[in-house]
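Here's the structure, in structure tokens; my notes come after.
One protein chain omitted, others in place.
Right, chain A next:
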Amino acid sequence: MEHIRLPKVENVRLLDKVSPGRSRVGILYLTATHSIFVESDTGLRSETWVLHSLVCSVEKQTTTSSGCPLLVRCKNFQVLLFSIPREPDCHDVYLSLQRLSHPDAKTTVLYCFSYKPNIVEEERRQDWAFMDLKANYSRMGLPNSLWKLSSINQHYKVSSSYPADLFVPESATPPVVVGSSKFRSRGRFPALSYYSKENHAAICRSSQPLSGFSARCMEDEQMLEAILRSNPRSDFMYVVDTRPKLNAIANRAAGKGYEIEDNYSNIKFQFMGIENIHVMRNSQQKVLELCELRSPSMSDFLEGLESSGWLKHIKAILDAGIFISKAIAEEGVSVLVHCSDGWDRTAQVCSVACVLLDQFYRTLKGLMVLIEKDWVSFGHKFSHRCDHLAGDPKEVSPIIDQFLECVWQLMEQFPCAFEFNERFLITIHSHIYSCQFGNFIGNSQRERRELRVGERTHSLWRYLWTNCADFINPLYRPDHSQTQGLLRPSTAPYCFKFWKGLYNRFDRGMHPRQSVEDYLRAIQEETQQLEEQLASHKQVQLLLVIILQIVSHEDKKLFSGSVRGFLIFINRRSASWRRNRVGVFPGRLPPLKRALMCGLWVATLLGSTLLRTTSEVSSAAAARAHPKLQTTARSSSLRTPNKQPTPSAPMAATRSPASQT
């Protein structure tokens, strides 16, 4: 709270980048967690909320006659330009925001520790249990006779950035694992990332070996041997170093480096040429500068895109992922992947390979599991890379952004193969940076345990799962041929597109004004309602036919009253249900009620047979009700939402949500 020097500034203008004429005037509030701009002009009181933890940078620009401009850039690529009338106010807001957005105190000041949604403690705890990596490994068929769960890192002693639970080859004894870990940067020994049940090939990951110019390590060599042997059908394995060869060679001078083929039995060594975090950071910076250009020409844009190198990097990552996925699925050969520390490029490449290999990782649940597995648990340094706290700016890098973008590029090539949509990726992206949930706090599982994230914060995965309806790709078909098995994307340069959905997310004018996806979703919802209606109509029809058949001709005169009465009842009820948008009788009723209804029906039938004496009374009543029956029928058919030729108004409205500018 002490950081808020000025809680409220009036007459602030929020400037529109595209058309300055559309600027809005309002009040800027600074709260402990958000900056809130409340537009004062309109009756709508439109509000813009910006989470402090999403603020990437605050920049004070030269004061003009109209005010002091303050540029706020966010990690979700929103850029806000405020104009504050008085310079001292602007300065106060500037200082406050700088402190609020980059707290230099402890991690525990982050938003997730104060974020308290209306969820009871018991439920909150269960939400964390929703993500179960062990279940994922057993889905792969592990542990089995080839791979075992190792408890060697239970107390993070062997590798502080590794998870507690790891899978290693059955034949890898603890001394081998520990020995290997001593020969690897940060103790990150080769551990399993993905295992193919079909052909036993596995993706393992590690950090670089400390080979220098000549060092060898018996245990490390045994470790790789053990990995090779746990794929009985293969007589060699790939070791993929995702770095450019030059970088790897440079590391040898520092006593690190890469595997010498001769020292290891039956390995094929391969460089991938993915650049390091500094190159990636600068590259994205250039992309962001490009997005901030005011009405760039086509050449400006394409030249900028080329010189940023961004798509080249995305292609390199995807190419590496494809290499590994093909080694696993087509050759049945195991792969060990590493880079320098094995928590950036390695995470990218392993997870991209998983998406290509396994249909599961292309589902909503699967992608969450994948991020939890290869990123969160294997110690991708989220706090450093995402700049959660004021830290070393050289540690910041959009490594996870690149993974999400690779998935997006694949979705563009395989529109039916992914259960989730673009919005899902963007939402995950936002929350990785927002610090609203505890999942991406800290740099390793160990840090999160120490921070007691599981006890003090909420889990993003459960939140996403609860809202999964927003994230479903309407074109997804689990049984579709393009959904099955290994994805074989093209990596010809023209297959890569600029992801404006992410980078120009807040420039609404740039996006298609009508969304095919929303349209299809509305159609599918309608289809579901129709299916229910159809089922219920069929039931009613069937029952009517049965009743009319059961009742013998002779009896008809006597029973008709009851039947009619019942029909009137159905009609009235179904009409009122339809009015209240509950659905149509009886499809929407719970099964028990439905059963009761049917029972009632039969009882009515039987009852009417017995109560012959009252038949005259009831038929007289029915005769009075008869005209009413017809009106009800007619009016209900008028209300029919799907009456041809035009669909009803509310449906049409949802179908073209933003048909106009």
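Note that in this section contacts are C-beta pairs under 8 Å (C-beta built on N, C-alpha and C of every residue); 3 or more make two chains touch, one makes a residue touch a chain; residues count from 1.
Going forward, contacts and distances are computed from a predicted model.
Only one of "Myotubularin-related protein 9", "Ribonuclease P protein subunit p14", "Mediator of RNA polymerase II transcription subunit 18" or "Nucleoporin SEH1 isoform X2" fits the UniProt record of the hidden chain, and that name is "Myotubularin-related protein 9".
Checked against the full complex, the one of A:22, A:106, A:394 or A:513 touching the unshown chain is A:513.
Interface note: of A:126, A:285, A:466 or A:524, the residue touching the hidden chain in the full complex is A:524.
Residues of chain A that touch the chain left out of view are 291, 295-303, 305-306, 309, 311-312, 315, 413-417, 474-475, 477, 480-482, 490-498, 500, 503-504, 507, 509-516, 519-520, 523-524, 526-527, 530-531, 533-534, 537-538, 540-541, 544-545, 548, 551, 556-557, 560, 563-564, 567, 571, 619, 623, 626, 629-630, 633-634, 637, 640, 642-644, 652, 655-656, 659-661.
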